[in-house]
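For this view, one protein chain was removed and the others were kept in their places.
Entry: chain A
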Amino acid sequence: MSALGKVVRAGVGRRRVQTVVMVLTTMMAVTASIMAGGLVVASQAPFDHAFARQHGAHLTGRFDGGRATAAQVAATAHTAGVTAAAGPFAVVTASPQLGSGHVVMNGLPPLTIAGRAERGGPVDAVTLEKGHWVTGTGQIVLAATDNGPRFGGVGQTLSFPALPGSPSLTIVGIARSVSRTADAWVAPAEIAALTKPGAAPAYEMLYRFAQARSSADLGRGKDALAAAVPPGALSGTVSYLATKHTADQETATFVPFIVAFGVLGLVMSVLIIGIVVSGAVSAGTRRIGVLKSLGLTPGQVGRAYVGQALIPASVGTVLGVVLGNIASVPLLAQASDAYGTASLTVAWWLDLAVPAGVLALVVASALAPALRAARLRTVQALAIGRTPQVGRGRFAARAAARLPLSRAVTLGLAGPFARPARSATIWAAVAFGAVGVTFAFGLGSSLSAIQDGLNQDSPGQVTVNTFAPPPGPGDGTGAGMEAGPGAAPQPGRPAQADTAAVARAVAAQPGTAGSFGTMQKELAFAGVPGAVSVTAYQGDSSWGGLQMVSGHWLDGPRQIVVGRRFLEATGKHVGDSVTLEGDGRSAAVRIVGEALTVGDSGMEVAADAGALTAVGVAVRPDSFAVELAPGTDRGDYLRALNSALQPLGVEAFAQDSELSATVIAMDTMIAMLTVMLVAVAGLGVLNTVVLDTRERVHDLGVMKALGMAPRQTVAMVVTSVAGIGAVAGLAGVPLGVALHGYVIPAMGNAAGTHIPPVDLHVYHPLPVLLLALSGLVIAVAGALLPAMWAARTSTAVSLRTE
């Protein structure tokens, strides 16, 4: 070892920049791979994983305490087929108010609250995201939803003014139940205080079954439970399948994008490691010649160079694993929000597989050129190295010299042609970087455009609800369990105002640029099983329509606009007619367009009010959407409008487009992955330029001796890669656009919708021009540092270098 070991150690120590670059590159590559790999793995059935980890409840049963005792409910744990059970937990549904004093937020949806002393257990082991579990009365833990906690944060107060003594609870924690068994949890002793006087107590029991694959399995389980308690005591059940379906669909939209970025990151890592390691070894050809002249065998040379590459690569790999795991924390946290599952961590095997793969790659990349060099005749190896094979790129050099540019620049421009292989590697690194940037830009733009499109289901800057706020909170015992916890029980429908009067008041209000009313109604279409959720538009909605995939927005009576699912379900096309069935009447309505919609699982239909009146359904808008004239202050407008609306008993409020957690998570991932890709591309350039300037240190010294100033040296070195960068950028942009054109529709497919052209066509001339420059920017940024080093190297020293 000793002689060989010394050679290796000297090789690592002498080439400090090279070593640092190698450490940084492997670190970046490992970090990127772990992040990307972690996301890809996490996006494989995250619901199932989280569900398994929490021992999620296959079925949540609710029992009427008036018909069964707690002991009878508890005994259902021994029903055939049940493998694990938790409970009974007393549950209550109550409407809270957030805050106290003046700052009160009213009209919050009622919460299904379970009394539960422990968050763990054999079923539904809830994950705590913030704060702590309830430790006594006066405390409440809220369930996190897809978009974070429903409302309120740790430390805030929820009060229940409709209950005797108007109890108030402090939010002490936010927790996530994958199987969504409750909206909030309190200490069991608290339940009595939250129950309306005279209301029957209710119990919740959580079950896991041996067989729980299908709804049929769960149906059998439910029947067995119902039979185990007195008749009618099992008032409702919720199966995990619906929750799983929603979660899986959200996840599916992520997968194409994560995979695209992951693959891009992995290819890039492989490429850059190849470039850096083989570059380092090739640059050592002369040194290999010297070593061979001293009597090292080709095998020893190979081992020496692999060792030389492995030392920094191992350091980089270890750092990368650490960094990758750290960087994945916020990323996976956002992914878990987006997936609606409890926090994810990097799969443990990735922390082993990625380093192993990277190190294997390093060995392979080092071995090939080292063995090639080792097999060269010693004389040849000694002759190679200082300058490229003379004769290459002469034509380009002569052509460049004729350009009316400074000599330093024309020398730089000709540089790449003298070293075609090295130039090709820079080209590839920069092109990948440009693909990444272009793809990321398009992805970000499309996602926000799609988000805007989805927000069109609540258009306008101001909304007026035509239903007066409910007179009091809903009754304490929710019944509609089939809809899942958290769904508002149907309270007595509040009184609706005179919608025509509301429309007039809104239209008359100064500052109103446009307004229209909408009404939700479940209606039937001939040939479509079940009811379809129809939104009727009354008034001129041309400014607030949905984003169109094809066809046009509603502009006349008896028109409807539908989503892709509806078209697929009915086998119809845009332009066809379908029969809308109303109160005893039916009428043909025409599909005038396909829109971006995911409401009601993509079956939602937008209809002109005329279509509903045609089948005898009166349209009395639930709400009005209002667009303000430019320059109108929304606060002033709201105050004025609300005083005008007061006699009608309704209220107007500001409508803000919401940013979904999914989009925020995607934006974060896009940003992080892009930064990594660009950094790795820049490192690839830096490394290559370092090698290049080191090899040409003698020539650079000569030029400096002839009077080349530092700035001219920098210009020469930078232009030697700027051209390649510019060309690579130009090539990367169309590739990135193509990738985007493939991934976005795939994401749409996963979500069950087509993507409207406005969301797809985000590459406008100006951004494309800037993106095309990205290659140039990456190349220049990567070359600048080594160019400055080259300019600063002492001329006297470089001339001594043989």
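The definition used in the following text is that contacts are C-beta pairs under 8 Å (C-beta built on N, C-alpha and C of every residue); 3 or more make two chains touch, one makes a residue touch a chain; residues count from 1.
Convention: contacts and distances are computed from a predicted model.
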Can you match the unshown chain of the complex to its UniProt protein name from these: "Cytochrome c oxidase subunit 1", "Multicomponent Na+:H+ antiporter subunit C", "ABC transport system ATP-binding protein" or "AAA family ATPase"? "ABC transport system ATP-binding protein"
Check the options A:Thr135, A:Gln211 or A:Ser406 and report the residue that touches the missing chain. A:Ser406
For the full complex, which residue in A:Arg558, A:Lys704 or A:His740 touches the chain that was left out? A:Lys704
Please pick, from A:Ser328, A:Gln712, A:Thr753 or A:Ser774, the residue that touches the omitted chain in the full complex. A:Gln712
Where the missing chain touches chain A, by residue: 387-388, 390-394, 397-398, 401, 406-408, 414, 418, 698-699, 701-712, 791-792, 794-796, 799
